[in-house]
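This structure is in structure tokens; I'll ask about it shortly.
Here the complex is missing one protein chain, while the rest keep their positions.
Chain lettering (A, B and C) follows the sequence in which the chains are written, and residue indices restart at 1 in each chain.
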Amino acid sequence: MSVERIGIGMLGYGFMGRAHAGAYRTLRHLPAPSPLVPSLVSVCGRTRSAVAAAAEEFGFAGSTTDWREVVADARVAVFDNTGPNSLHHAPTIAAARQGKHLICEKPLGLNADESFEMWAAASNAGVQHMCAFNYRFVPAVRLAREMLEAGELGEIYHFRGRYLQDWVLDPDLRRGWRLNRSMAGSGALGDLGAHVIDLARYLVGEPATVAATMAAFVTGRPDAGDLDEAVDDAVEAAVEFESGAIGTIEASRVCAGRKNALTFEISGSKGSIAFDLERLNELQVNLSGSTNPNLEGFRTVLVTQPQHPYLSNWWPPGHVLGWEHTFTHELAHFLNAIARDESVAPHGATFADGYRAAEVCDAIGRSARFGRREAVSYRALTSESVRTGI
Amino acid sequence: MSVERIGIGMLGYGFMGRAHAGAYRTLRHLPAPSPLVPSLVSVCGRTRSAVAAAAEEFGFAGSTTDWREVVADARVAVFDNTGPNSLHHAPTIAAARQGKHLICEKPLGLNADESFEMWAAASNAGVQHMCAFNYRFVPAVRLAREMLEAGELGEIYHFRGRYLQDWVLDPDLRRGWRLNRSMAGSGALGDLGAHVIDLARYLVGEPATVAATMAAFVTGRPDAGDLDEAVDDAVEAAVEFESGAIGTIEASRVCAGRKNALTFEISGSKGSIAFDLERLNELQVNLSGSTNPNLEGFRTVLVTQPQHPYLSNWWPPGHVLGWEHTFTHELAHFLNAIARDESVAPHGATFADGYRAAEVCDAIGRSARFGRREAVSYRALTSESVRTGI
Amino acid sequence: MSVERIGIGMLGYGFMGRAHAGAYRTLRHLPAPSPLVPSLVSVCGRTRSAVAAAAEEFGFAGSTTDWREVVADARVAVFDNTGPNSLHHAPTIAAARQGKHLICEKPLGLNADESFEMWAAASNAGVQHMCAFNYRFVPAVRLAREMLEAGELGEIYHFRGRYLQDWVLDPDLRRGWRLNRSMAGSGALGDLGAHVIDLARYLVGEPATVAATMAAFVTGRPDAGDLDEAVDDAVEAAVEFESGAIGTIEASRVCAGRKNALTFEISGSKGSIAFDLERLNELQVNLSGSTNPNLEGFRTVLVTQPQHPYLSNWWPPGHVLGWEHTFTHELAHFLNAIARDESVAPHGATFADGYRAAEVCDAIGRSARFGRREAVSYRALTSESVRTGI
Partner (left out) sequence: MSVERIGIGMLGYGFMGRAHAGAYRTLRHLPAPSPLVPSLVSVCGRTRSAVAAAAEEFGFAGSTTDWREVVADARVAVFDNTGPNSLHHAPTIAAARQGKHLICEKPLGLNADESFEMWAAASNAGVQHMCAFNYRFVPAVRLAREMLEAGELGEIYHFRGRYLQDWVLDPDLRRGWRLNRSMAGSGALGDLGAHVIDLARYLVGEPATVAATMAAFVTGRPDAGDLDEAVDDAVEAAVEFESGAIGTIEASRVCAGRKNALTFEISGSKGSIAFDLERLNELQVNLSGSTNPNLEGFRTVLVTQPQHPYLSNWWPPGHVLGWEHTFTHELAHFLNAIARDESVAPHGATFADGYRAAEVCDAIGRSARFGRREAVSYRALTSESVRTGI
């Protein structure tokens, strides 16, 4: 098999930057590797010494403090945006205009409008685009999707999703960009809620309405600056889906003891499934419709068998995978899509998915603010909007 | 210690009737029994032969098909209403007027108005009154309350409660009174949601607003009769508490594989607790604020130690209790309140609590119907309302 | 249906006495009650005032401090021995000779010889006999037995059983009869290990050999008296079954945090099951041989469905049972056996089962003492041994 190198330029070298870089290095050595081998060309960040150290540590050939250099770099074919949310829109659109393939961390833009423009720009440029909703690439989540597609749960009545963390409880926490509204757009909603929304859409379909409330509990950070900039700590929403299913979307960063608890439970006429990211190798499955009724129960499927999604590249049964390989699977999927000139959909999230998640986030925000159930409406990408990007 | 007998008259001999009767028999033989020994005088139901058989099986001295006979029976000091929801209001008020002490199954009335009138009547009569929210009497729930009162979780940010069952999924299910709106008032909301609401109030305080959606999925019962009579199968609500905490209240009777899953999770600035009725002897506890941070985690407290609430009457550690003893504890508490001439509050639910839960239910119903966040407002019992009962 | 009263005389009014008495009272009110209604005639204990109070609390008509009175009482048809182990042998044999039906707590005698004599005496007298291995009457355990009988696990390779508690860790614990060798015979072995052995026999068949070690860790009790009287705190045994399966039998009373953890796991060529008494309403089931391999996993069967063993007498699904009803089921089974003139076997343990468990205990004791694998050999009840009782 001939392999070809593809140059990667990255914006951001924090938590997500480290995760993406590790995945690029790892996917080169899978038993069934991508036909495109990532070459880590350049990484960009604000602080010269820190980004240079990151380049060394992550394995990039070079670094820069100006993202325009990455966008203009002819060696770069993929622009991977892992920067703060406020740096998603402009650099990604600029990269699109340079014909770079695009991967951007979630939430796609600071709001639905920014996200729509990013989608339009990517479409206009005719490049590949993926919004890095990495939890679609948890093997147990993909297995859930396959069960749902096969109708194993019957008609779906409920989706209940939560993403709970507790790091904002720390009163001495320094206020990074994730706690700053102008840089993050929102708090728990866009950071955590967006993941729940994307999984809801991936697994159950489009939300139709949301009825929500939000709260900011923890104030007075050491470096809090302008109080108006405080973001939401938690969001609670009742949701109706276009299919008729109902449920909840919840997110909190002040939930003591929950470290990374992205959980969902989906129930239908024939069964239910449940998932918890803190035990990401497991899927809880109840098939009430096709089981000896004496022996019905939620079973813990250890999603590590060779025939499970994404597992053929890994270890014998029971040798569990870590969180980081959501990115290995995701970026391998992205490079395969480029190599085959196919969309990353449906198993990867496109910028269209990123935009739609943003519409749901915005509707939740409006519902919380105005105290009414909000319908979610999605704009279509017309030829006009592709052209103008708005 | 001198013991005195107290006559019990019961309306209803179904699921709840059996549970109450068993509790009356059991509580006579606790190591620390009530000073009032229940004497099972009479049970009332629609079908003569069936109620006579129930009287025999449950240990009642007699039976009748006319609840007015029970209400008028001089031997009866406690009127225990375990009948369908539509038979809560009139018989209970009639019994109040006869000076009977009152225990009534939840939901108290078919709606907030009925419930208020029942509360007013009980108050006017000066009798003891308890709404049978039995889950307050789960030892783990009482332990949760004690932790919250002691401030062990700090300032409370979240209450998330669900009550999920799946029996309505059965397409051949006969439509008993619980599926009939005129007899039940509502479906999952009043049957299951009311329990969640009562625990929210018992543990976290008064709900201030609700934003809800409801759905009826399963239609076309064999004996469905008038379609307008269908009740809700599920309800989802985002909730704000007067304290500022936010969360969810959910209920469903179409949640495959969940048999009796009343769960809640409460999170505060110093810790979290979680409960699941299917494992009613356990309380999950995370004390992030006072634990070696290396060893923080949710611990499974087996609430069967002698010093745990209600446990001094039972077995050595680890010998688990069954669901039925929620009633044993509840009815013993009620008889003790009568003996001591004290209110059942705060650990028992009074008719005031039953009324307030009904206000929350009604607000959820309005929110779901009108698509807006609803404030919950509670009427006070004025001397006028006590007198007139409205 | 005509019902008949049957007089119960009991030796002992401690933990087990309370449990048995409650069960007798409860089983009268089951939907499908026994044709024999227990009448609590007399209870016997050492201390006059205490046993009189127990009679009052438990609902016995009378009490005595001389077990011979109970044995001689013409109103007593069933002699229920819940006394210390050292009082099992003589009173039970005396009762057999008076033609009383016999139920005796485990372990049956202080050793295999005493147990054999008790079995012989019961057989000679032609009365019903049951050794109160109550955990056979956990619904999940009976379900396990039915799965094994039906071959759902295939050929059995493993039985692993443990019974772990921690109450002996308490340094201030007073030394009751369970910690006294002359009254208890052994410590963790006979108290807890005997239960594991009985379940092994009930579920998997006869142990053939044992290779064991035992230890006594906690010494110097406040009232320890003669050190020679100390009993074992823990026992560990590797076991081979006659069927070829291998596994472990373990017991400890010094296992911090394990309150009443009787657990077992059974594995065969087609699946595995696992049980934990601290979650007695649940059975873990893995059917690897007949499941979609993508969805294999241990399922948590909540053994509370109406069609589950012993459940028809109880509540709707998910309304869990408590530990005490192991006795309700057991004693109802015993009274039914008397009414039908049938053996309590196979689902109840006879004195033959009590004897065989004692042989395994004794073999474990010899193995631990002499450092060799011990074969378990069982004596048969010949006409001679029935006659002479030895």
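Keep in mind that, in the parts below, a residue touches a chain if its C-beta (ideal position, glycine included) is under 8 Å from a C-beta of that chain, and two chains touch if they have at least 3 such contacts.
It should be emphasised that the depicted structure is a prediction, and the values quoted were computed from it without experimental measurement.
Trainee: Consider the whole complex, including the chain that is not shown, and state which of C:His129, C:Arg160, C:Arg201 or C:His325 touches that chain.
Mentor: Answer from the full complex: C:Arg160 touches the omitted chain.
Trainee: Thinking of the whole complex, not just what is shown, which of A:Gly126, A:Pro293 or A:Pro317 touches the missing chain?
Mentor: If we include the chain that is not displayed, A:Pro317 is the one touching it.
Trainee: Given that one chain is not shown, which residue among A:Gly7, A:Gly22 or A:Pro35 touches it?
Mentor: A:Gly22
Trainee: Taking the full complex into account, find the residue in C:Val37, C:Ala238, C:Ala339 or C:Val386 that is in contact with the omitted chain.
Mentor: Final answer for the missing-chain contact: C:Ala238.
Trainee: Of C:Asp80, C:Glu117, C:Glu250 or C:Glu330, which residue touches the hidden chain?
Mentor: C:Glu250
Trainee: Residues of subunit B in contact with the chain that isn't shown?
Mentor: On the subunit B side, contact with the omitted chain comes from 143, 147, 285-287, 293-302, 305, 307-308.
Trainee: Take the complete complex as the reference. Which residues in subunit C touch the chain that isn't displayed?
Mentor: Within subunit C, the residues touching the omitted chain are 153, 155, 157-158, 160, 162, 166, 169, 209, 211-215, 217, 233-234, 236-240, 244, 246-248, 250, 252, 254-258, 267-272, 286, 288-289, 296-298, 367, 371-373.
Trainee: Mind pulling the subunit A residues that touch the left-out chain?
Mentor: 15, 19, 21-22, 25-26, 29, 31, 33, 57-59, 165, 167, 258-261, 277-281, 302, 304, 315-325
Going forward, only the chains that are shown with their structure count from here on.
Trainee: Measuring from CA centroids, which chain ends up nearest the centre of the complete protein set?
Mentor: Measuring from the global C-alpha mean, the nearest chain centre belongs to B.
Trainee: Please identify which chain has its centre, taken as the mean of its CA atoms, farthest from the centre of subunit C.
Mentor: Following the centroid criterion, the farthest chain would be A.
Trainee: Subunit A to subunit C: how many Å between their CA centres?
Mentor: Here subunit A and subunit C have centroids separated by 55 Å.
Trainee: Distance between subunit B and subunit C based on Cα centroids, please, to the nearest Å.
Mentor: The computed centroid separation for subunit B versus subunit C comes out at 37 Å.
Trainee: Quick one: which residues in subunit A touch 2 or more of the other chains?
Mentor: 286, 296-298
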